[in-house]
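Once you've had a glance at the structure underneath, I'll fire off some questions.
A single protein chain has been removed from this complex, and every other one stays in its place.
Chain nomenclature is as follows: A and B, assigned in order of appearance, with residue numbering initiated at 1 for each chain independently.
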Amino acid sequence: MKKYIELSLEVQEAKASGQAVVALESTIISHGMPYPQNVKMAREVEQIVRDNGAVPATIAIIDGKIKIGLTDEELEIFGKSPNVAKVSRRDLAQIIATKQLGATTVATTMICAELADIKVFVTGGIGGVHKGAETTMDISADLEELAQTDVAVICAGAKSILDLALTLEYLETKGVPVIGYGTECLPAFYTRESEHKLNFFTDSVDVIAETLKTKWELNLKGGAVITNPIPVEYAMDQDYINGIIDQAIREAEENHIVGKDSTPFLLGKIKELTGGKSLDANIELVKHNAKVGTQIAVSFNEKLSDNKLRV
Amino acid sequence: MKKYIELSLEVQEAKASGQAVVALESTIISHGMPYPQNVKMAREVEQIVRDNGAVPATIAIIDGKIKIGLTDEELEIFGKSPNVAKVSRRDLAQIIATKQLGATTVATTMICAELADIKVFVTGGIGGVHKGAETTMDISADLEELAQTDVAVICAGAKSILDLALTLEYLETKGVPVIGYGTECLPAFYTRESEHKLNFFTDSVDVIAETLKTKWELNLKGGAVITNPIPVEYAMDQDYINGIIDQAIREAEENHIVGKDSTPFLLGKIKELTGGKSLDANIELVKHNAKVGTQIAVSFNEKLSDNKLRV
Partner (left out) sequence: MKKYIELSLEVQEAKASGQAVVALESTIISHGMPYPQNVKMAREVEQIVRDNGAVPATIAIIDGKIKIGLTDEELEIFGKSPNVAKVSRRDLAQIIATKQLGATTVATTMICAELADIKVFVTGGIGGVHKGAETTMDISADLEELAQTDVAVICAGAKSILDLALTLEYLETKGVPVIGYGTECLPAFYTRESEHKLNFFTDSVDVIAETLKTKWELNLKGGAVITNPIPVEYAMDQDYINGIIDQAIREAEENHIVGKDSTPFLLGKIKELTGGKSLDANIELVKHNAKVGTQIAVSFNEKLSDNKLRV
């Protein structure tokens, strides 16, 4: 397995010295935002991780290898190239075997982080149960990954184009903890609130880190979703953004945009309809997640050093 | 992992001497029945296990530990305290990490039993697919647990407030054996019969024990549901109880009772509408399950001693 994995120098050094490492995904760069904002965001997020005491590891597939930590040149490639495949679990082996450029989603970033023994991963929003999934069965592979792969995902909730109630039900059935950090309800990406109450919330990164440690020491396989609301100053009005999301979904339906093309289309349309404000919000929430996620990673890492994982 | 688990003296001695141990859940005490009937039932059930040749291990979370076997004082606490959390898989690590009082559901009792190497667990009824789950996706975590955790659950079928046909489909998709003990159809908790035929039924606890042993020796992960109908003298008339269940479900809908509050509300309402007879039935079916489950545990244990699990 090791032959497929290549750590950046910075990540190698962090691991050698026992420093915390935070995983970051590459689909948000290649498919989630336009150039050059995507690359700028990626670099700022990496710097936020460093400023808070950990080392960033942006993950991507290049030339038959899983890269754990990208160079500046590699970040540029993922920001610009039109030939980057969006790689979910089902695609991962093929993209590696055929040496294509591949951007990792939430699911595959979790897989690769676990392969590299990185336990905390920061992103914008997870995938979930799509609206209408009662009849289409369109459910993101991210949810199955959360049920089986031991990586915590810090996000601003599930992407708001999803059915949040069904996403929470699915995660409950699968036994995945959904933790509110500084919120008693599930944040809805562009907004700080939703009608969905959480049954576990805390203002302490230390409690979150202790819960993760307990979970994995007990061999309770799978990840956790740690939801961190978008900063107040970038949060959108709920009625305003929900109206726009509904319109974007209608246009996707009219244009028969489905499957893995759906999310990029909707995000593009929402950006257009908000005059670019959704993109600003998206960037700011990721940066905020990077700060909180790094604090969790550092706290988790200290607990491990104090008291090595016992099995 | 061991540091989180604490066996009672009785369970320690049983394990040291090679005696069979039977797991029991605590949610049935804290959330399933009123005080003092719940504690009385728990003690009687424990005694039935002893009388049939095994040692009972009621499971609960106390002060950061998974307790395998409770003292009389601890049983009282779970019977009376209003501050006991109902702990499903997603909640387990948090309740342990934050040292709260937690009662284990079917899913978490299975998890904790497996951690303590106990293979047989007696309860009233398992969770399942809720009525209306085609659109709500409200499906108990118990079903996923049965698909992955190597513990056999002896019960009187799925709780009758559930959609039994969909519950059976889900278990079939997940590859979970559903065995009828002394019945060719799935019992429906308060009644001995339902319209759902089983494809595996037997009158022999030995055949059940041999099947469990074969399953786990083949590394076929997951549990099994062993359904044991309520004793004839306590069984209710099907039309009578189904009418009451339908009424309780309507009242839950009218009062917007959903999620984990739903089951306790429905059971309370059914008790009220049957003038307490549903509670008597519930207690008697658990006692009957304890007897049959202990027989299975003893038979399984003998097979293991004859012929240690080979991998």
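One rule holds for everything that comes next: a residue touches a chain if its C-beta (ideal position, glycine included) is under 8 Å from a C-beta of that chain, and two chains touch if they have at least 3 such contacts.
Note that the coordinates shown come from a computational prediction; the quantities given were computed from them, not determined experimentally.
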item: Contacting the left-out chain in the complete assembly, out of B:207, B:258 or B:304; value: B:207
item: Sole residue of A:81, A:94, A:204 or A:255 that reaches the chain not shown, by the stated touch rule; value: A:94
item: Sole contact to the chain not displayed, among A:138, A:206, A:284 or A:302; value: A:138
item: Subunit B, residues in touch with the chain not shown (by the definition above); value: 129, 134, 147, 166, 169-179, 199-200, 207, 210-215, 217-220, 310-311
item: For subunit A, residues in touch with the removed chain; value: 1-4, 88-94, 96-98, 107, 111, 115, 134-141, 143-145, 259-260
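Just so it is clear, only the chains that are shown with their structure count from here on.
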item: Subunit A and subunit B, separation of their C-alpha mean positions in angstrom; value: 36
